[in-house]
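Worksheet for the structure shown next.
In this view, the complex is presented without one of its protein chains, the others remaining in place.
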Amino acid sequence: MSLDFTVKTPVFEGPLEVLLGMIEKRKLFINDIALSQVADDYISYVQSIQNERGFPIAEVAQFILVASTLLLIKSKSLLPTLTLTEEETQSVNDLELRLKIYQRLRNAAEHVAQRFGEDIMFAPLDRKNDVKVFAPDKDTNLPSLFASIQNALKNLPKKEFIPKAVVQKVISLEEMIGRLTTRISSNLRMSFTQFSGEHKGNRVHIIVSFLAMLELVKNGIIHVKQEKDFGDIEMETGEVGVPRYS
Amino acid sequence: MELDKKIEAILFWKGEPMSIKKLSQILSVSEEEIKAAIENLKIKLEGRGISLMEKESEIMLVTSGEASELIQTLTKEELSKDLGKASLETLSIILYQGPVKRSEIDYIRGVNSQFILRNLLVRGLIEKISDPKDARTFVYKPSFELLAHLNVKSIEELPEYEAVRKDIESFKSAGVEEEKKTEALSDSESLENEIQEDSELKANEDSI
Partner (left out) sequence: MELDKKIEAILFWKGEPMSIKKLSQILSVSEEEIKAAIENLKIKLEGRGISLMEKESEIMLVTSGEASELIQTLTKEELSKDLGKASLETLSIILYQGPVKRSEIDYIRGVNSQFILRNLLVRGLIEKISDPKDARTFVYKPSFELLAHLNVKSIEELPEYEAVRKDIESFKSAGVEEEKKTEALSDSESLENEIQEDSELKANEDSI
């Protein structure tokens, strides 16, 4: 064996990285206003990666989760009368928090990038002046060593499947979006009288196109679910980064 | 022989990290005495060709950062100086937020970190230990090797180390307060809020 081993990890931008990029590009601070402004861009992005070959499905599910939270934020900004459930509010707050933490750590990563490998301190080489004495212990016997190799084999990394929790979340997400569509539609009918004056046409137009967007996201979720029904998740997630041999 | 000399001799001979606890056992003195002697040793090593590194309750002797180029010309080993984007991100989380669980790393990065963590473990840049709070799970923390690659003698020497930790703490506690506030307000939101949001609506119209 003269080959080297490595674990190769595919490089793609994560869901928060993409979102933060969009916010920073517009020079916005992380808050609900900023999030509702980038919601459309983000959703088009999620649409685009779903058709990309080689993009791991497990990660698409994460993107859809973020997209759905952005939809909530956007719905609320379009229809202030819309009341979010406790869980929905929670996911909105959670997304903001994650983004803030991510942003802070990503900035800190600059320091790490700058210093890494620049002035390395070295651990000393093996001390060769040690007198070598054959010193086995009580476990240095065939049964123990056999048990050890068995254990090592058992612990070899296996392909990881989408955690059940994520799949379940994606499914309930579909329901959530269905409900959101209904809520917005009825809210729209109720609020029709509120939309008076010159903006009337515009607003209806905005909300109708927003509803269309909800449908698109819903399709995306169904797409992910189907991948699972066809049993493709296993294959797809394999690409998240199974150890490679080079 | 003074304690700090004994400690230096042991560390030199060992060439590996050693715990303060272990040193206190070997030398039959209290851990406090060991810690005081370490401070002495640090002073003696200031500006020398050797540095003392500290990580949690372990210490180790290494060549000083100043000698880096020199030793690099002597070493036959190929050095790992390049970090991919994902590695850099993951290492930064472990450095500034460690010890940290994989679920927390995944939460912050928003992607699955299983394989990047294994890669970093194999490279010796991070360590995986049982979570002291829950033996069934693991936490990840920086290794001496990682700190040595960053030329910091202890993690606190990392630029902005305290500031980053404090900022993230404050984000988290603000989040908790926000939650409480929302619960208190529930659906009886003030009229003022509604008006504000209404003006936001206008701002959003263009963006669609």
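To keep things simple, chains are lettered A and B as they appear, and every chain counts its residues starting from 1.
Please note the rule applied: contacts are C-beta pairs under 8 Å (C-beta built on N, C-alpha and C of every residue); 3 or more make two chains touch, one makes a residue touch a chain.
As the structure is a prediction and not an experimental result, all values here were calculated from the model.
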#### Entry: Full-complex contact with the absent chain, from A:S48, A:T85, A:Q114 or A:S144
A:S144
#### Entry: Residues of subunit B in contact with the chain not shown
1-2, 4-16, 26-27, 41, 44, 47-50, 61, 63-64, 66-67, 70-71, 73-74, 76-87, 118-119, 121-124, 128, 143, 145
### Message
Please output the residues of subunit A touching the missing chain, sorted low to high.
### Response
1-12, 52-54, 122, 124-142, 144-146, 148-153, 155-157, 238-239, 242-246
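The definition used in the following text is that only the chains that are shown with their structure count from here on.
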#### Entry: Chain centre separation (subunit A, subunit B; CA means) in Å
23
